[in-house]
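Below are the structure tokens for one structure; questions will follow.
One protein chain is absent from this view; the other protein chains keep their places.
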Amino acid sequence: MEFDGLFLAEIVLAGLGAGGLYALTGLAFVMIYKATRVVNLAIGEMLMIGAYLCFGLATAMNLPMWLAILVAVIGSGMAGALLERVAIRPMLGESPISVFMVTVGLASVLVGVVELIWTSEPRRLPEFMPSAPVMIGEAFVPPKVFYGFLVAAVLIAVALAVFRFWRGGVALRATASDQQAAYSMGINVPKVFSLSWTVAAMIAAIAGVIVGAVGGISSTMGVFGLSVLVVVIVGGLDSVLGALVAGLLIGVVESLAGGFLGGEYKLLATFMILIAVLLVRPYGLFGTHEIERL
Amino acid sequence: MRIGTARSSYRHDESLFDSRTQHAWLAVLAVALLGFPFFADEYWLYLACLVAINIASTTGLNILTGYTGLVSLGQAAFMGIGAYTVAALEQKLGTPVLLNLLAGGFVAMLGGLVVGLPSLRVKGLYLAIATIAASVVLHFVFANWHSVTGGHSGITVAPAEILGLSFDTSFRLYWLFVPITVLMVLGAANLFRTRIGRAFIAIRDRDISAEVLGIPLLRYKLLSFGLSSFYAGVAGGMWAYFFRVVTPESFPLIMSIFFLAAVIVGGMGTILGAILGAVFMTMVPEALKLIVGWLPLSADATLILSPVRTIVFGALIVGFLVFEPLGLQEIWRRIRRFFHLWPFRA
Partner (left out) sequence: MRRTVLKRLLATAVLAATAGLPAAQAADKEIVIGGSIPMSGVFAFAGIGIHAGIQDYVKMVNDAGGIEGHKLRYVPEDSAYKVDQSVAAFKKITSQNKVNFYYGDSTAFSKTINPELDRAGSMIMSGASFATELNDPKKYPYQFVAGPDYTQQFGILLRYIAKEKPGAKVAFVYSDTEFGRDPIETSRGVAKQLGLNVAIEIMTPPGAVDVSTEIAKLRRARPDFTIFHGYILGPIPEFIGQARQLGLDTQFMGTFWTMDNTTVMQMGDVAEGFMGVMPYNYYYDTATPAPMLDKIRAMRPEYQNVPYIQGFLSAMLYAESARRTIAAGKEMTAANFKAALNSIENFDTGGLIGVPITIRGNTIPVGRIYRADTKAKRMVPASDWIVLE
């Protein structure tokens, strides 16, 4: 096909937009991992819960969208804290594989709950984003994707700052590296756990609302979590910056694959990157290299 | 009440079934398995065949995950390889059924070896994620390699035919599947009496120490992958003869999760655990259907059946991991112990 610069630009921009959402969800994932060392495969489902809460509040209770989103985010945070207390806290000290499987089970439970209340029919969120087309130069960017990217960028910047400068962020990092030492230093470790899951669930809910606004909501939304898994592995399980960079990278690569090769190559391209990273640099671009101690 | 067995020879010590009671129970089981198809209706025979396939696959996954400690979320994809191999051979070459099943197992084994290659560098959780990646890649191959796999429409499989007898009912398939499954389970049980089995267990417990003891890690890890995917391949082949349509959507990631759940719920690292887990996970949806039917809910209570099933599935995984990490076989053992000691309880 002839080289169409504009087409390429549009594809790359679309990819960056999608990548922003990946980065945002990756941020939620990394937050959980950084604090509790749990690989949370249910992150896609937590995203879905946020989207459905917003949907339910906006349609069934007829709240205005801004209020629905706010309440949904807070509700998701509480749900996250509940999940942590009920399913993750008892698994403290168990092997990471067991905890991983618990999150797999949780994902299934969340999907079932959503299907029970709202059935598995795909729905649409009420429109709330400005719908004027966004043009960067001559290239068209779908407005939802653009505003989604802005929100994601802002949140990630905030998160980066928080982890670096705020005491709570430092406490989070301390708990992650050595729980016992954190206890000895007077850090309330269980509270850190709850906090990290709460905040992560809230971020996932925001991502869920945006993803839902772009593509509709359904009980299979959680499959988004698989692509996010790739993002965090590539970026490094415990690196916020890694989630950002890898998210954008994977978003652009997926977009290019879809645009030039065909829709069926999107997921394949993503997972080929995963395989390559696992073989060459398993800890990701920015992750901390774990030394196995006997 | 059997409290212990006095073992008088090494041979006796090594044997799989070491007492007269166990032999008697085995005889009962054999009679039950032989007699079951004559009393059961079409539906129960269907379930029995499904359970047999699931036991075979779960036993395979148990070898990899329960005994060798390598978590794999790719079992369904390997079953897919086996199923497509059998379907393609049946459709294009018309080779005999047993040969097809073996071929399915071997091709799946090759796939397992390839996926297992990175297992030295990649450990634990990362390996699990790598198997997810393998699943996705295999799904892509199934869906797009039109000449061999028929692309999205898949392959329809003619009923298995051995010596002119067509295995087109669940009754007949029962007689094909159950012996194969019994053989495979016995094979797995036997494996863990041998050096190879012990090496697997050593790798699970502490692979660095195992290497220090002289077990070549890569070779044994690859062997474990190969064996478990062989089991998956044969199970997939049986699946193909059972459902008679193989499509790329037949072996989704959720099926791998199902098998991993069966291993966990049954009890990782025990043969009985794999069997119990497979039976349990297959029968839970049926039991749920019955329960929902009995409850005095409104007429269309069947509407909530599917989400309830999903919730129960997830809750089982979480529940067993949190409360009974040793699985169903531990519950079974406790019941047995209770009955063994019962007359002597104070």
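To keep things simple, chains are lettered A and B as they appear, and every chain counts its residues starting from 1.
The definition used in the following text is that a contact is a pair of C-beta atoms (placed from the backbone, for glycine too) under 8 Å apart; a residue touches a chain by one contact, two chains touch by 3 or more.
All of these numbers come straight from a predicted model, not from anything done at the bench.
Novice: Any idea which of B:S170, B:S256, B:T270 or B:Q329 touches the chain not displayed?
Specialist: B:S170
Novice: Identify the residue among A:T175, A:T198 or A:S218 that touches the chain left out of the display.
Specialist: Within the whole complex, the residue contacting the unshown chain is A:S218.
Novice: Can you list, in ascending order, the chain A residues touching the missing chain?
Specialist: Touching the missing chain: residues 4, 7, 10-11, 13-15, 17-18, 21, 115, 119-124, 127, 131-133, 140-143, 145, 211, 214-216, 218-221, 223-224, 255, 258-259, 262-264, 266-267.
Novice: In the full complex, which residues of chain B touch the absent chain?
Specialist: Touch with the absent chain occurs at residues 20-21, 24-25, 27-28, 31-32, 35-36, 39-44, 46-47, 50, 143, 151-154, 156, 158-159, 168, 170, 243-245, 247, 249-250, 285, 300, 302-307, 309.
Definition applied: only the chains that are shown with their structure count from here on.
Novice: For chain A versus chain B, what separation do you get between their C-alpha means, in angstrom?
Specialist: Going by mean C-alpha positions, chain A sits 33 Å from chain B.
Novice: Chain B touches which residues of chain A in the complex?
Specialist: Listed in rising order, the residues are 39, 87, 90-91, 94, 96-98, 100-102, 104-116, 120, 226, 229-230, 233, 264, 267-268, 271-272, 274-275, 278-279, 282, 292, 294.
Novice: Once bound in the complex, which stretches of chain B touch chain A?
Specialist: 71, 118, 121-126, 128-130, 132-133, 136-137, 140, 143-144, 208, 253, 257, 260-261, 264, 304, 306-318, 321-322, 325
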